[in-house]
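Worksheet: one structure, shown below.
For this view, one protein chain was removed and the others were kept in their places.
As written, the chain order gives the labels A and B, with residue 1 at the start of each chain.
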Amino acid sequence: MSGALLSVRGLTKRYGALVVNAGVDIDVAEGRLHALIGPNGAGKTTLVHQVSGMLKSDAGSIAFDNEDITALDMPARVRRGLVRSFQITSILPEYTVLENVALAAQARRSSSYRFFGKVARDKALNAAAAQALERVGLSARAAIGAGALSHGEKRLLEIATALALKPRLLLLDEPFAGLGQEESAACIELLKQLKTEFAILLIEHDMDAVFLLADTLSVLVNGRILASGAPDAIRVDPLVRTAYLGDGEAA
Amino acid sequence: MSLALLVVQVLNGLQMGLLLFLIAAGLTLVFGVMDFVNLAHGVQYMIGAYLAAMFVAWTGSFWLGLALTLPTALAFGLLLEFVVFRRLYERDHLDQMLASFGLILFLNQAVKLIWGAEPLSVPMPDILSGGVRLMPGLLYPVYRLALIGVGLTMALGLHLLINHTRIGMLIRAGATNGDMVSALGVNIRRLFMIVFGFGAMLAGLAGALVAPILSVEPGMGDNLLILTFVVIVIGGVGSIRGAFLGALMVGLIDTLGRAFGTQMLRMALSPAAASQTGRSLAPMLIYILMAAVLFFRPSGLFPVKR
Partner (left out) sequence: MKTPAAIIFFALALVPLAAIYGPASYILNLGAHALIFALAALSLDFILGKGAMPSFGHAAFLGIGAYAVVIAASAGVDEILWQFAFASGAALVFALVTSSISLRARGVYYIMSTLAFGQMLYFLAVSLSAYGGDDGVTLASRSTLWGGPALRNDTIFYYVCLAALVLAYGLLETISASPFGRVLGALRQNPTRVEALGYRPFGYRLVATLISGAVAAVAGVLLANQSEFVSPAFMTWQRSGELLIMVILGGIGSLWGAILGAVGFVLVEELLSTVTEQWKLILGPLLILAAMAGRRGHA
């Protein structure tokens, strides 16, 4: 268990006879970025759903800050600081960018069952939201309806939303997907900064980003962890090369 | 309560259930494959009954009338699909409900205008009239037995169609993932049209079959519509098997509940209390059933996984 903030042991997910994930072990320590890579269909997104609480696992356990959270639902995990972003951006298109993030900040409050008082005028919420937007570089777009944002901007909004939730661990599901050259570079810089403040579990395809950011790298193939360790070691691991990186380099 | 009475009511319940199945089958497919909330399905049933009444009166023969009703009901369904529903496939469920509600208003009134508000009667065919001695003291109408027979045959036919033919496979695929089916090159519009028309025809057939034993009147489809929705919710939207089981459950529970509910309550309550409770509970039973099913299975008994 060690000093890891997030400790996943033997996590398994089956759909009838189809085993999507089996016996997955992952540790993420504070201030470290653990990247998870694997070919399409390896079970990465399912794993994210299991860790975040969207899916119930069939076996295994998840410990967060030395607390067994396996039985907790997603909102409970979020409140403990286990925050995820979505592979297919999941935002509130009719609210403005600021409102999206402010709603996240609002979730940190003890209760949202408040029926009076214009939430749009809540200074504290708006300030917290503005702060998060500032960090990701979306301040200029604060008043725009979130549905009108470009793909890259929506991804940044997801991260800003996650930040406003005051996370302890960020679970990022392919944040680089669909980003252009410049946007990717900016995102890498952002994650470099965020890495120092939270633990990050990064699921990604983009190899450049992964090797620039990861402290630890795990490879998921057919629902099983094939190898796990320092990025440079994984890079030369023959098993991994054939199963995954080998195909990538040939492409 | 005699055995004969029980058998009668069970048969009645079976008959009601099978009739409901005919109507529900079309609706669950329309809903499952096309994700379309068609409140006007009940009027297809009504139109079938009116067409049967009209054709039987014209031709003087039940069989000829029935034979003419089926293609006409199909044509009418396709007409509705072409004029109204086709434009609403991509829309919100609420817009679909709005349009189909408008259709109900229009058609109920149109039927009243054309045929009058008084109930019509359709004479039963001679060879099917009369009763059959099922057991001592039990004379059961031949016609109702015939209905049960037709219902079971149609159920079997639908099962074979859905599970063992290519078009059935397309329908099942469409119910799980319409976009994928379309991407595979299947003409999804034509598939929708076929499903819609077929469903309309089934509902019309049910209406025609029931015409000799129920009164044919405006609005006869409305309450049946609600029952049909209860059936497909219990069974799971998009599932023919679910519609079959759901329909049988609804038919049996409603019929038996109304027939024997008060009597059974008498075992626990005073006659007066039993009578009042029985009268209150009986029509509610199927809704209580639906609520119970939804409590344990919020997507029905056999949900089609999308």
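Keep in mind that, in the parts below, contacts are C-beta pairs under 8 Å (C-beta built on N, C-alpha and C of every residue); 3 or more make two chains touch, one makes a residue touch a chain.
Treat the numbers as computed from the prediction; the structure is a model and nothing was measured.
From the options B:F229, B:F244 or B:F302, the residue with contact to the unseen chain in the full assembly is B:F229. One of A:L11, A:L165 or A:C187 touches the chain omitted from the figure, and that residue is A:L165.
Considering A:M74, A:I144, A:A185 or A:A227, the position touching the chain not shown turns out to be A:M74 (whole complex). Within the whole complex, the absent chain has one touching residue among B:N12, B:Q44, B:T72 or B:N108, and that is B:N108.
Where subunit B meets the chain that is not shown, the touching residues are 31, 35, 37, 39, 84, 87-88, 90-99, 101-110, 113, 222, 226, 229-230, 233, 237, 276, 279-280, 283-284, 287-288, 290-291, 294-295, 298-300. Although one chain is not shown, part of subunit A still touches it, namely residues 52, 54, 73-75, 78-79, 83-84, 86, 90-95, 99, 102-104, 106-109, 112-120, 122, 161, 165.
Everything below uses one rule, namely that only the chains that are shown with their structure count from here on.
Centroids of subunit A and subunit B (each the mean of its C-alpha atoms) stand 49 Å apart.
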